[in-house]
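Omission of a single protein chain aside, the complex is shown with its protein chains in their original locations.
Our next item is subunit A:
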Amino acid sequence: MTLPRLCPMTLPLLSVNDLSVQVATPTGPKVVVERLSFDLLPGKTLCLAGESGSGKSMTALSLMQLLPKPTARIADGSAILDGDDILALPEARMRQVRGRKIGMIFQEPMTSLNPVMTVGAQLVGAITAHGSRGRRASHARAVELLDQVQIPEPERRLGQYPHELSGGLRQRIVIAMALAQNPRILIADEPTTALDVTVQAQILALIRKLQADHGISVIMITHDMGVVAEMADEVLVMKHGRTVEHATTKDLFARPEDAYTKELLSAVPRLGEMAGSEIPKRAAGRAVAGSSSDAEQPMLEVKNLTVRFDIKGGILQRPVKRLHAVEGISFDVLKGETLSLVGESGCGKSTTGKALLNLLPWAGEIRVNGRSTRGLRGSTMRPILRDVQMIFQDPYASLDPRMRVGDLVAEPLAIHGLATGSALRDRVEYLLKRVGLSPEQMKRYPHEFSGGQRQRICIARALSLSPKLIVADESVAALDVSIQAQVLDLLQDIQDETGISYLFISHDMAVVEQISHRVAVMYMGRFVEMGTRRQIFENPQHPYTKKLMAAVPVADPTRPRRDFVPKAEDLPSPVRPLDYTPSFPPASDLGGGHLVWNV
């Protein structure tokens, strides 16, 4: 495939030719990056886009010679930077490239900083990595860097440890460390994937601003076509280590050539895509809106749900403060309806989900199919659990690695004594088929499956008791977009078939728009807005809802890029003194069940 040489006038800063990376596997070496070539122009942003396993992170690590040894190695190719092939430089000279010429930001801000060193010590470490600059000078530089990445009160932050900071602040610090020695290239490996959408918008804007201020070239690695549209000048789409398409961003979005690129673009849920439609994307034309089924008893009724955790301290370990995780929320989920709880991390949405299954202590009232769950535990809760099941976020962690898939799916049936012997086997086979897996796979273990397949197994397990309500807690967040689309379709098809209700907990506005009948927006343990999907997405009223929507990256490069860079702010803390009594402002009803709270 010949690549279009873009802007032939400018000389490239970095020129990668035929880069191949191999990984050792039990069955022999496997090529994870195959003959990858690209030029990075000064001051430009190149996005490497692709799904997991496409080799994009391996490419980034190769350029820094930071591949995990001894499993991965550069098999072939060159990367010319300032006349040197940085893939072949010896370690001592490569060190001069790291930090000085190329800075790198990583995906996971929670683990990218050393937990036992202060922010200041780590920043100074990055500043003086290639020789001391004197204490005063390096401290001044550290303050200057924190200021550049828009962190308020830099002096105070330098004395703090990573665990005292939010994810957004940590990622800013990682960026500051990458910039410490004024590199000319910044490699950003999924820098915003682990962050909330509003924080993501801030970090992306920050990277664009730093790029404009310092003329840095950026290699951005992402799976999110929305981020690509917001950031890139050029895009290189990768699949299984190969270059699928390489084009300018505008061309790629306007005229994708390769089938895989098209598939990738069409799988991206786009905010606003569903405008004008009353029902979820795949609902079989059967509107289940609140008004039409008033007579029906709701599947789930929640009134004034409150979850608070005491924080203990002092000699006697008495409560000293209180965490207000969920504060007096009320909602119903009707039969065959999907209600989405949307909000950012720490807003209380997962806590709400857990309270519904009595996984933690709560106050208020919860009724499942008319039966109150208050005070039920163990065997008394069991009949309720036949009606309510949960699917969790991480399909890798929520399946016991030492149990066979068939046993995992059969376990709930066995616990509830619903089937034995061949009846049990038939039921498990049916469930696996229903979620698109073959019954022959019953004998296998979870690690033999991909992330998407594992989430299907989790769904099969949740479905095994024929529940009437499934609480899906970020159930598609860890999946690639194309897999995510398949799983969302599966969930909706099951709903059309069985009339099951979903409480869908998510931070992803675009996904929520596709799957929901109704949406509730959560902030600081409260609802700020609730209504039908159209009401929320087409007529958002609360400022927080609007802020959330505005922050979602849009997969449309023609849209003007936002360049506001607000200072990082600390989220208000839900930890309060013991004598704090929350106030409950009444909701204003905008008609048709559209409620807005002035919290």
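Methods note: contacts are C-beta pairs under 8 Å (C-beta built on N, C-alpha and C of every residue); 3 or more make two chains touch, one makes a residue touch a chain; residues count from 1.
In this text, contacts and distances are computed from a predicted model.
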What does the UniProt entry say the missing chain is called, choosing from "Assimilatory nitrate reductase catalytic subunit", "Glutathione ABC transporter permease GsiC", "Sulfate adenylyltransferase subunit 2" or "DNA-directed RNA polymerase sigma-70 factor"? "Glutathione ABC transporter permease GsiC"
Any idea which of A:113, A:204 or A:355 touches the chain not displayed? A:113
Residue touching the undisplayed chain, where the options are A:215, A:313 or A:592: A:313
Which listed residue, A:96, A:498 or A:541, touches the chain dropped from view? A:96
Identified contact with the non-displayed chain, of A:11, A:24 or A:66: A:66
Please pick, from A:177, A:399, A:515 or A:548, the residue that touches the omitted chain in the full complex. A:177
On subunit A, residues whose C-beta touches the chain left out of the figure: 64, 66, 68, 70, 95-100, 103-104, 106, 108, 111-117, 122, 125-126, 129-130, 161, 163, 174, 177-178, 180-181, 312-315, 317
